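To start, I am sharing the structure in question, which I have written as structure tokens.
Only one protein chain is missing from this complex, and each of the others stays in its spot.
In order of appearance the chains are A, B and C, and numbering begins at 1 in each one.
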Amino acid sequence: MKFSYFPGCSLKGTGRAYEESLLAVCRALGVEVQELDDWNCCGATAYMAVSEAAGYMMNTRNLALAERDSHELLAPCNACYLSLKKTQHYIAEYPSVAAQATGALAAEKLSYTGKVKVRHPLDVLVNDVGLPAIKKAVKQPLKGFKVAPYYGCQIVRPFAEFDDQQNPVLMDKLFQALGAEVVRYPLKTRCCGGSLTGTIGEVGQRLSFILLNEAQRRGATCVATVCPLCQFNLDSYQAEMSRQWSPVRMPVVYFTQLLGLALGLDEKALGLQRCIVPLPAQEVHA
Amino acid sequence: MKQPTNGEARIGFYVCHCGTNIAGVVNVAAVAQYAAQLPGVVVSRDYKYMCSDPGQELIQTDIKEHQLNRVVVASCSPLLHEHTFRTACEKGGLNPFCFQMVNIREHDSWVHEPGDAATEKAKALVRAAVKRVALHTPLEVKRTRIHPDVLVVGGGIAGIQAALTIANGGQNVYLVEREPTIGGHMAKFDKTFPTLDCAACILTPKMSAVASHPNIKLWTYSEVVKVDGFVGNYKVQVRRKPRYVNEELCVGCAKCVDACVYKEEKFEDEFNEGLAKRKPVYLPFPQATPPVVVFDPDACIQLKTGKCKKSCLEACDRNAIIFDQKPETKEIEVGTIILATGFRTFDAARLPQYGFGTLPNVYTSLQIERMVNASGPTDGHIMLKDGRTPKAVGIIHCIGSRDNRTNRWCSRVCCMYSMKLAHLIKQHTGAEVFNFYIDIRAPGKGYEEFYEKLQEEGVHFIRGRVAEVADWPLTKEEEGKLIIRVEDTLAGFVRRIPVDMVVLATGLEPQPDAQDVRRLFNISCSTEGWFLERHPKLAPVSTFTDGIFIAGCCQGPKDIPDTVAQAGAAAGEALSLINAGFIELEPNTSYVIADDCSGCKTCIPLCPYNAISRDEEKKKAVINEAICKGCGVCVAACPSGSIVQNLFTDQEIFSEIEAVLG
Amino acid sequence: MMPLTPTLKFDAERDPSFPKQIMARPGGEKLFGCIQCGTCSATCPVSIYMDYTPRQIMALTRAGFKDEVLRSRTIWLCASCYACTVDCPKEIKITDIMYALKRRAIQDGVYPKRFPIPVLAREFFKMVRRRGRVTESELVVRLMLQTNWLGMVKMWRQGLNLIRTGRFSLKPERMRHAEALRPIFAGGEPHLATRTPRHPWEAES
Partner (left out) sequence: MESKSNNGWQPKIVAFFCNWCTYTAADLAGVSRMKYAPNIRIIRLMCSGRLDPQFVMAAFAKGADGVLIGGCHPGDCHYVEGNYKTLRRMTLLKRMLKDLGIEEDRCRLEWISASEGDKVKWVVNDMTEKLRALGPLDLPGKHRQWDEEMRELEAEIKRTEQTATTVV
């Protein structure tokens, strides 16, 4: 099983623990990944607001790079995943987008046919590697963990390709397979605030706070995410939130970190030391 | 005027303006001018409305004055007005089949932009009709006898009403119902809007009238499995499922139910929408018609394993229980059929954001109908799962309606039944009731007045489609409540409204097997899956298959008054056919030119009606024109070209092909 | 005394071509199908901070009240979570319409210049133009400097946390050959018929 890998800017920055844990888990489960050569930023939500054309062209370049490698393209960040998917959908749906989006490939002798498939690691790990194989590889079941599975918005919206749009369940199934308890978490696809936490702190942080507070109310011992921005927003403002609204302290980890723990991988290799609110030691060694 | 050519044909040509419907796009004067110089045309006119009386008289006068022997009218679809103009020809003294119609409205002016292309198309179609009509020959209309018995499929209020109307008119009716009892959805309702009369009080007398009517043969727990024949002469097979009870003997005393080895009621009670349980043997509800118990083969130990001590058998003093009852197939002959197969309600679990099935105290409207009913599972008490009485209730409209992701259509009844439920809930509990609506649709008699009454009662109406029923509180007051997140669009902001109970006003959808049923009866469905009427305004209960009528919600969502009215209309249509005694058939049947037939038998297996046989003596094929339905399959297949279809002869079609191309 | 401002709208204040321009963008097609049910507003996590709810933006756009729409806070607050787009019963791609409105506001130069959200978009745009990738920490610092430098002082604790966990880095993340993106920012290759016009923010970088 081999994939082209598009880390995106966050996995090289604030979300590096996601990359560390993802690569470690992939290695452990026999999924080979190869980073896309000299990839560019996906444009996230900012580019669509500034220049539609440039946004589509940037994504098409990454897609074309993947087509050159002729593997499926792994995109772990929700924003990257959505940008790539949206570009593919709109190229297929709107001739005007197709003309625009492929308009800057010639200089690098690239081409885009639409055949490359963009995949999220959650989809690949649960559906391709499969829960039976993962179960078999578990060394330390996640006993005592009560996980609130948080999917964020852009992984199933608007293109619900591998999970339900209103009520995704893949992560729930994964953690149950790893021996953890999963709390019913109705906010699992509600927005974390995205870049609003940085721009208009009060608005963005309130959204994140609601998510954490509800996880805490439901007795979760940690929140698991699939997106670097969600993890950042939920993990790094808890002191401010506690000051402003009510006390909240909730470890927020990547789903790959929990998977890594269950596979018996080293905490450091999984980047767990990068959590601002650390996962309690007793849990880790339960 | 030129002298007629093309044999003896003297053709009158008329192009209709249809107001501006045609004339606004097609240059009708140019078409008339063009037609005037076509071979055989002796009169060519354009006129504002050809279907009007003066328009028809124009044809009649011209036939006499100009000795016309052929007529062509270019106007709307022949499916709409062919009959009108044929009759006009007949009144003018011309055989009605020496007529041809050109569709330049539905197939031209309504689908193309104004201009030369549309006019050229009209000319081409006219050219073809003129050329073709010259080949037409006078034909005779055939008649077929109508069998006076009627089949009504579906025993809800629509089927009941239709069956009673026909039976009261003196004709025999077979009423076939799939469930163990008639009554349909209406039997589950507590009150009816806007009058608030008790549903059972108005329905049950009709149900017993059905059961006791000498002209009605009632078959419940039965399904139509095969339909052959055509208008006037349908042969229908009905499969009677075993209910393991002799219907003639059982009186519905329910002693067997009491005696059942299951002391507890354990199985989901369909009639009470899952809010109650029943035993393996049960009477669906007290007024079930016929009053005969039914055994659930998936629950009864005897039927499942054959190893029960069968205490029910002993309890039955009439020896009505038959464990080895087999399904039975009945064959009947009827002349007309009325389909009243109803609807199903939208499955609220398809919209997980409203919490049906995951959050306690989220109910469907039909569940509340049962709950509020005095003989229902809670004896008429509206209560939460824990037995408390709700203090605040939210009713969410348009669940599975007006939503492109589920069902696009408005279900027409939800606004009104939601208001009815709001009234009943408030009356029974005194709770605050909130209605969340997109638009209030109250267009029936007395409906707007009912809305007004509800507003005066203090029921809240919030204009906004609910985004979510949540169980994550943001304030203390919200804890333990269901929180409805909605934009109050009239106030212009988003609100969170905590309630104890949520009622989902689920919409109406076609029955899951509507497609199978329509195939069985050879009728059509609209894109949404409702049975398609012949014309939305002028033939609302007819279908494209003669002798088959539709009534009630199988044709589209409607309330009880409209359903009953439609059922009466369908019964009237059936009675009208029966009263006439016969039906006129289009003479488009086929016949064999015996001299040309080689007797190869190619045609015989092709005929779907077995109308073709072989005269063994003469070694020729013979078509029974009384059976032939005029599809023309045999004509196209005949290798020697010896079969001719009236109105669609090879020459007629070839001339059309040649002429449309120039 | 309370100042009184009349809200009467004259028809001349509308731009009837505006809705058509928005609908011409991919995703805008179904705008006229809006039934004003408010699902978008109710499902939106940030609508509570908006000056017009998303539903009102649809109504204003459809009616051609360009100024009200383009100068609204609403379009900038949209966090692109797509909840409205997947919940809309009439399948209107509201997120795409919000994007189209943002772009139009930038083009027309009527966006709030000191409002942090467009400032972030501008800094993001410029950084990618230069290096092909984004360095998040640097982006935040630049944003703060331009909109709320005092806020940066308050954020010291968070900055420290990020440094401690090795997540804060001012070392620019960049492509090896960022010049590969030049055709993109030139609006596509020179021979293209669909080349996009130069962006007002290009001059700034």
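Note that in this section contacts are C-beta pairs under 8 Å (C-beta built on N, C-alpha and C of every residue); 3 or more make two chains touch, one makes a residue touch a chain.
Small disclaimer: the values here were computed from a predicted structure and weren't measured.
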Chains on display which the left-out chain touches in the complete complex: B
Residue among B:48, B:66 or B:112 that touches the chain left out of view: B:112
Per the touch definition above, residue among B:103, B:511 or B:642 touching the missing chain: B:103
Per the touch definition above, residue among B:349, B:490 or B:636 touching the missing chain: B:636
Where the missing chain touches chain B, by residue: 77-79, 103, 105-108, 110-113, 117-118, 120-121, 124-125, 128, 519, 522, 524-527, 532, 544-545, 588, 606, 608, 629-633, 635-637, 645, 648, 650, 653-654, 656-658, 660-662
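Just so we're on the same page, only the chains that are shown with their structure count from here on.
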Centre distance in Å when chain A and chain C are each reduced to the mean of their C-alpha atoms: 23
Distance from chain B to chain A - Cα centre to Cα centre, in angstrom: 50
Contacts with 2+ other chains: residues of chain A: 166
Complex contacts: residues of chain A adjacent to chain C: 9-10, 12-17, 38-41, 43-54, 57-58, 61, 82, 90, 93-94, 96-97, 99-100, 103-104, 106-108, 153-154, 157-158, 160, 165-166, 189-191, 193-196, 198-201, 203-204, 207, 236-237, 239-240, 273-276
Chain A partner contacts - residues on chain C that touch it in the complex: 25-27, 45-46, 49, 77, 79-83, 85-86, 93, 95, 99-100, 102-103, 106, 116-122, 124-125, 128, 132-137, 140, 143, 147, 151, 157-158, 161-162, 165-169, 173, 175-178, 180-189, 192-196, 199, 201
Residues of chain B defined as touching chain A within the complex: 351-353, 358, 470-472, 474
